[in-house]
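Then we have chain A:
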Amino acid sequence: MPEPIIRIDNITKCYGPLTVLDGLSMNVLPGEKLALIGPSGSGKTTILRILMTLETISGGHIEVDGAQLFHMPGKDGLAPADERHLHRMREKIGMVFQHFNLFPHKCVLDNITLAPILTKAVPKAAAEKRALQLLDMVGLADKARSMPAQLSGGQKQRVAIARALALSPKIMLFDEITSALDPELVEEVLNVMRKLANETDMTMLLVTHEMGFAHDFADRVLFFDRGKIVEEGKPDEIFHSPKQERTQSFLRKIVAAGHRV
Partner candidate 1 sequence: MDWDWNFVWQIMPLLLDGLKITFLATVLGAGLAAVVGLVFAILRIAAPRPIAKLTSFVVEFIRGTPLLVQLYFIFYVLPDVGVRLPPLLAGVIGLGLHYGTYVAEVYRGGIENVPRGQWEAAKATNLTSRQTWIHVVLPQAVPPMIPALANYLIGMFKETPLLSAVTVLELMNQAKIVANSSYRYIEPMTLVGVFFLIMSLVSVFFLRLLEERFAPVEER
Partner candidate 2 sequence: MIDWSGYITLILQGAFVTLELTIMASILAVIMAFVAGLSRVSKYFPIRALATAYIEFFRGTSVFVQLFWAYFVLPFAGIELTPLQAGVSALGLNAGAYGAEVVRGAIKAIGRDQREACVALNLSRSQAMRHVIIPQAIPLILPTFGNLAIELLKGTAVVSLISLSDLTFQAQVVRAQTGSTLVPFGTILLIYFLMALAISYGMRWIEGRATRGLDGMRT
């Protein structure tokens, strides 16, 4: 049994008086494809944002690829991590956002090459070569010189995926990446995800409302509600024979709204 690549140990996250995550623990194995489902405000997006260091934790520990995420070795034991440590940790993690967050003032190619050039000192020519390969993989090789404003939502999101992949992270986080897309553009993004799942051994965590896709894509599904993991298991178990009442009622509502499972 390999060592978990992500170890979340009893974390709490509070926004002032509001407790969003309460004593949450979970492990992720290398190469696992995880789907996080649950109602809004259940904390699933918060976990992704915490892993990407966009938020801090109020308590507990997180270990990523063998090293503490928010703590570093100090004089006596562990000290809170400084920016340099966080910077090193972030090299292993990439994220794709719901609203793409492309850089509107740079063309597609430059969007993808910016971070490799600046943070990994990759020479421009090599970065562009890799970028074109990634664009080819997501099916947008001909859009290399286009500006983001000229792309559709689905195209923008595929560029965003390529941009995150350019840094070769070990762990990729996908935060509701199809929720902001018009329905007819969702499939092209899901296709890229399927490709990534099949062709790479990256660890992937997906927060999504696309239940059908989650079922096909994931090795393991976690159902979140009010800051806790209510139930987890293989897709078939969760979607076809959920054990917990809350899971059942959530899935009933989803099916009623037309998301096929």
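Selection criteria: all candidates are chains of the complex that A comes from, given by their letters.
In the analysis below, contacts are C-beta pairs under 8 Å (C-beta built on N, C-alpha and C of every residue); 3 or more make two chains touch, one makes a residue touch a chain; residues count from 1.
Everything numeric here is computed off the predicted structure, so don't read it as measured data.
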In-complex contact partner of chain A, selected from candidates 1 or 2: 2
Of chain A, residues touching candidate 2 in the complex: 52-54, 87, 90-91, 94-95, 97, 99, 101-105, 114-115, 118-119, 147-150, 163-164, 167
